[in-house]
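Each chain you see keeps its place in the complex, though not every chain is here.
Here the chain labels run A, B and C in written order, and each chain numbers its own residues starting at 1.
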Amino acid sequence: QDKVKVGAYSSVSDAPLYIALEKGFFKEQGLDVEMVKIDSGAALTTLLSTGDLDASGGSPGAGVYNAVRQGLQFKIVADKGSTLPGHGYFAFVVRKDLADQIKTPADLKDRSLAVTGYKVGASSEVTIGKLLASGGLKESDLKMTNMTFGDIAAALGTKKIDVGVLIEPLVTQVEAQGIATIWKRADTVYPNQQYGALMYGPGIIKRQAVADKFMVAYLKAARFYNAALAGKASKDELVQILTKHTTVKNPELYKTMKFPGIHPDGKLNTAGMAEDVKWWHANGRMKEEVKLSDIVDQSYAERAKKQLDASR
Amino acid sequence: MLRVDPLDKANPRDGGGGAVSAGTKIAVRGLAKQFQAGAATVSALEGCSIDVAEGEFVTIVGPSGCGKTTLLRIVAGLETPSQGSVSIRHRDAGKPLSTMVFQETSIFPWMTVRANVGYGLMLRDVPRAQIDPVVDKFLALTGLERFADAYPYQLSGGMKQRASVARAFANDPEVLLMDEPFAALDEQNKILLQEELLRIWGETRKTVLFITHSIDEALVLSDRVLVMSARPGRIKADLRVNFPRPRAAMDLRGDPDYARLSREIWLMLREEVVGR
Amino acid sequence: MRIATADEVRVLPDDTAGEPAWKKLTRQGWFLAVASPVLMLVLWEILVRVKLLDARFFPMPSVVIQDLLTQAMHKELWIHTGYTISRMLIGFVLGAIPGVLLGIAMGLSPVLRQLLQPAIAAIYPIPKVALFPLIMLMFGLGESSKWVIVGVAVFFQVLMATLAGVVNIERVYLDVAADFRARRWQAYRTIALPAALPFIFTGFQLGLGMSLIVVVIAENFGTEKGLGYVIWHSWQIFEVRDMYVALILVALLGYLSQLLLARIERAVIPWRRPVRQNLNT
């Protein structure tokens, strides 16, 4: 059995990893997978670079690109979260008492907006950038702050901020608790944005056979995920797995919340990623642009797709 | 803790000793002092009575730890006695009653030598212009002119001790209380300073209570030598020293009385020390 | 006293004047020593109860203590504590041993001292926690990076203290050793080491304090164990009472570790004058 150490955030977008683990897809491929919880993009780059992780879920943000530019060898290999239409996993929420004052992007002027990962080159920054641009605003026109998701929810409650960018299930929760209302889901602002991806580190890239087997299991799980959401497979089973592994522990929440989009073939939106890189560079999040072709390697997913399609 | 009372309000608890003659400057009556050292009680002084006349130079000798410093501190008002009383006649309210020269190094490291010597005057808000000549005079007497603006760390141990003698002199008290002031000095400076002290005393007629370990020093300086017994200290002998003044240390050496007196004191002390 | 002049006389009483009662009470140091923290807690409790203190930030001591007792029943709290202690200790040992050795070597060799001193003097004022991100990059997020950062912080404290100890050995002791024709290693063993020991322990003391600081910070990263993690995590999820429980344990850890070190010091350095009792000025 080949050992593989995989990092994940315990987020719903890590679903394929947990599915593959629980439904034995990894075992089928002869892989002994150990899941490691990570808590930040910095942790991801650090652990992949020191070889403590072979693969990891993560966000293709400036930190990852910078690390690659400075000689760390890892590749972005498959989709693990994007704003496919209908998959508004992220959302802009507005404080309840301000809901009628903030209707268009232009209303954000001089408001305070909190986001997780502000200035570190996070995907949501690009989303915000697009939203502001559509209202003719710049970042400097409002008060932007960096907060963890939990803080954003609390700060909305204590009226310390006006608008926040939240992730599910907090989006659903704050609305249910009457703290804030959902203003715009991310898929309506910037559809198809690649905010999550599966990455391979040097530890697994060196073992191509293992890397391929891992991808087969991963895509198999991604397909189960999509099937379950579409009602073609047991959603209960999906919810059970997610309840066990992710931070969303209340099964009720899965009934109302939006799920992240995960392409059944693991296909990455490379055009969107290139657009993001341009934005980060233009807005001072990255010192140099990177060539995506050096970083993205979809060949694993393509081979796995062929194998899965053939065996169907 | 310390009170300066006019005479007529004198303390009614005054010791049993009773009458104090008119010429008496310091009257110590039945003084005793116990210290609490952890659980144990150390008796440092016991039933100690002394009379010192106006202008008299009295020396106290005694074995180490017998309570000499304790006695002096009580007289200075720095320590309260456990029993007994001390009274000192204060002639001129404009002058300090007593000033002490301490056994340890006691000049302030954070003041220049000049500021140290002028400390007493400064506290009494004497104007700078009046302080300076006094300070200069005593710096010259103690051979410290060149170090007026030095800080104590730049002085040797002996020089520091000389500065603290100068500080006491400059304060111009009626009573000088000196606790082994010259012990840290080398013999040569010691003898020079002894002569200086005698000269100043001769001029100003201060009353001096002087502690020393040196029998020679006691004999050269004083009118009377009090010998104390080992702890708890009491006065064991009271010897009059009648050499004519002015005295010079080296001139006394040949005097047979000198040899006799120093031998007598030595034997008394030896008796006390032998137990160590 | 019956002298009939107008002179003034300074008279001292012939027995100790009675002190006021409250002063006598305060003499009994233990009374205040116990009274003041208890009083503080009671005051706190009351202020919270009458809502003068915000219970969200200052939960009542009674509640916190109850929480502590409840959590003490479960082994989880002790696992956190154990992680913190083990990180502190491993890091401390990792830093203290090379610190003492290099300190003595530099103290005794002027060449080595002059060679390394400038570089060390340049690194010394860097707050070592600022190096933590660098160390995480090099050693990952696991235990080793925590040991290393604690070790680095302790190392410099112990090194500087030991160096000062060896360099400041009273000249006369070395003269005595030379006069008695002590061989080199005899002089090390009988003079340099014992003379520097009090300084070395000062370094240990500073280093131990620093190690707890650094552990608490390091436990904000890449771990779900340790009292530091509990504190940061409680902050993020606004569980103030859990935070207080962890704070109490951190405080106890700091206090007890210093106490233990002081015990060891007293055993290793019996020649030291016991610390001066509080002085009543």
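One rule holds for everything that comes next: contacts are C-beta pairs under 8 Å (C-beta built on N, C-alpha and C of every residue); 3 or more make two chains touch, one makes a residue touch a chain.
Worth saying up front: this structure is predicted, and the values here are computed from it rather than measured.
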Full-file chain stoichiometry, since only one instance of each kind is pictured: A x1, B x2, C x2
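Just so we're on the same page, only the chains that are shown with their structure count from here on.
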Most widely separated chain from chain B, with each centre as the mean of CA atoms: A
Centre-to-centre distance between chain B and chain A (centres being mean Cα positions), rounded to whole Å: 88
Distance between the centres, which are taken as Cα means, of chain C and chain A, whole angstrom: 44
Shared-contact residues (touching 2 or more other chains) in chain B: none
Shared-contact residues (touching 2 or more other chains) in chain C: none
Partner chain C, residues of chain A touching it in the complex: 37-39, 42-43, 46-47, 49-50, 52, 148, 150-151, 154
Partner chain A, residues of chain C touching it in the complex: 133, 136-142, 221-222, 224, 236-238
